[in-house]
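First the structure, then my questions, so here it is.
Missing here is one protein chain; the remaining ones are kept as they sit in the complex.
Showing chain A:
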């Protein structure tokens, strides 16, 4: 008896609208959505995943661009890293553009999407600290009514994607102020983050928000350090900081993200990671408030 035929049968649907996609998922609960496939197909090729059916999201035009809505941008989940890296997008959300430009080699950036990055929720997902610092929210389309939740709730698993739900849009407040994303990698060429820092200045709320990626399962927000540094800034004046303040901020962030373990010495790798986070945070703040 041959086992050849039964394993090659695969079912692929290519809907052209969100509604169709949601319906396709509802019709085939075992189907898996695929956008750029740059995460999913790696698992398939490695034999870790054998989806019974696929729902391709690549033809859904409504999620491949962005629009404005009340001082925020509504980004389609199907935006590719390559698209987000372009200058028009960079003028809008500079930190997300910087993250997109650093997310892998060009071939991957041409295919990989914002939605895939969020749903994969890898610790090294480059968009994730930026979304955390921006306090973005995600709009999920499902068989019942659409719902909107903070991105952090999705990433932490507090409020996970429900069966049959698709990530449709990402809502990001437009801040019209400096923002930065810095990523340390193991080589000069494209690579996964060893650590990354996203930092945004929010003049309206008089906040500096910072998120550190790749050092934990989800991006970390050093809230106390954020508040401390926001208090040093003259929001009505120059909005600059002395280099010493930037250095202290870096140390503060690093100690918060890679905390001391009571009674034990930090292992050398953790010391190094802490140094890296401190340097990145200092540089990020310095560039935002130079």
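FYI, a contact is a pair of C-beta atoms (placed from the backbone, for glycine too) under 8 Å apart; a residue touches a chain by one contact, two chains touch by 3 or more; residues count from 1.
Here is the rule we go by: contacts and distances are computed from a predicted model.
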item: Identity of the absent chain, which is to be given by its UniProt protein name, from "Indolepyruvate oxidoreductase subunit IorA", "Cytochrome c oxidase cbb3-type subunit 4", "Xanthine dehydrogenase, molybdenum binding subunit" or "4Fe-4S ferredoxin-type domain-containing protein"; value: "Xanthine dehydrogenase, molybdenum binding subunit"
item: Hidden partner chain, touching residue among A:186, A:237 or A:262; value: A:186
item: Residue of A:96, A:111, A:229 or A:278 in touch with the missing chain, whole complex considered; value: A:278
item: Residues of chain A in contact with the chain not shown; value: 1-4, 7, 46-47, 98, 101-102, 105, 180-192, 251, 268, 271-272, 275-276, 278-280, 283
